[in-house]
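Quick one: structure below, then a few questions.
One protein chain is absent from this view; the other protein chains keep their places.
For chain A:
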Amino acid sequence: MQWIIDISYFVVAALFILGLKAMSSPVTARKGINWAGVGMILATLVTFLTPGMRNYGLMLLAIILGGGVAWVLGKRVKMTDMPQMVAVYNGMGGGAAAAIAALEFARGEVTGAVVTTLAVLGALIGSVAFSGSIVAFLKLQGLMKKAWKVPGQNLFNGLLALITVLLGALIIASGPSTPVLLLFFLLALVLGVVLVAPIGGADMPVVISLLNAFTGLAVGFEGYVLHNPALIIAGIVVGASGILLTQLMAKAMNRAITGVIFTPITGEAQASAG
């Protein structure tokens, strides 16, 4: 049975790479998404064959609920609302990667310096992508109109990021303990909110692309924790192409990525300047 799974994951990785390649040309783009779709279905089906698994009923329910809701919403939403839907679904992926990390910590399966480091990194990046994408969605959907800006924003964000990274280092150095893990996840989620909250709507596509690359990296890192090559390859390919795509998008808009994040153009700032 294991060889079927191994070969399938290999085919899945190839389909994803070919699909992305095809998607970067207007002539073949629609073929590309369908190849990647076939890859996704194959990957999901074959995972059910993994020996020694349990909770099949609950798992199927979660897939039907999550997939069903997302499918219906994706079909119904207006074409102009597409970018925020990408943000939401990207956030879901980041959240899933963080939840995998939390689950593996709870199971006590995270041992060894390298595995712990990548689990912590995946959890941090995944949580930031999760909460950050939800803020991006709220802003584009017009549900969060005020630019949230306080004096010393960058200093505050920097300190918060530093504390979160130090907590992560503590988990790596002295092993996971429940209170530290809880605080770590909480701060990582807050970090995603405060990073995206001050950014203006015009810069949002670049930010969503960056968060998309983040989720890819988180997925790749959790793939290492689970020793799953399909996750590693798909995650890292998306992470690298996402970072390049973010640069290309920022360039097309004449903005530097660092400028988007550290000196956001907000409605209020423009109003006070003009």
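Throughout what follows, a contact is a pair of C-beta atoms (placed from the backbone, for glycine too) under 8 Å apart; a residue touches a chain by one contact, two chains touch by 3 or more; residues count from 1.
One rule holds in what follows: contacts and distances are computed from a predicted model.
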### Query
The hidden chain: which UniProt name fits, "Tryptophan synthase beta chain", "Dihydroorotase", "Peptide/nickel transport system permease protein" or "proton-translocating NAD(P)(+) transhydrogenase"?
"proton-translocating NAD(P)(+) transhydrogenase"
### Full-complex contact with the absent chain, from A:Val128, A:Leu191 or A:Val238
A:Val238
## Note on the structure
The listed residue (A:Ile17, A:Ala161, A:Val180 or A:Ala256) that touches the chain absent from the view is A:Ile17
### Task
Could you tell which one of A:Val11, A:Ala96 or A:Val193 touches the chain left off the display?
A:Ala96
### Task
Over the whole complex, note the residues of chain A touching the chain we left out.
12, 16-17, 19-21, 23-26, 29-30, 32-33, 36-37, 39-40, 43-44, 47-48, 50, 52-56, 58-59, 61-71, 73-75, 77, 79-80, 82-86, 88-90, 92-93, 95-97, 99-100, 102-104, 106-107, 109, 114, 139-140, 142, 145, 147, 200-202, 204-205, 208-209, 212, 215-216, 219-220, 222-224, 226-242, 244-245, 248-249, 252, 265-268, 270
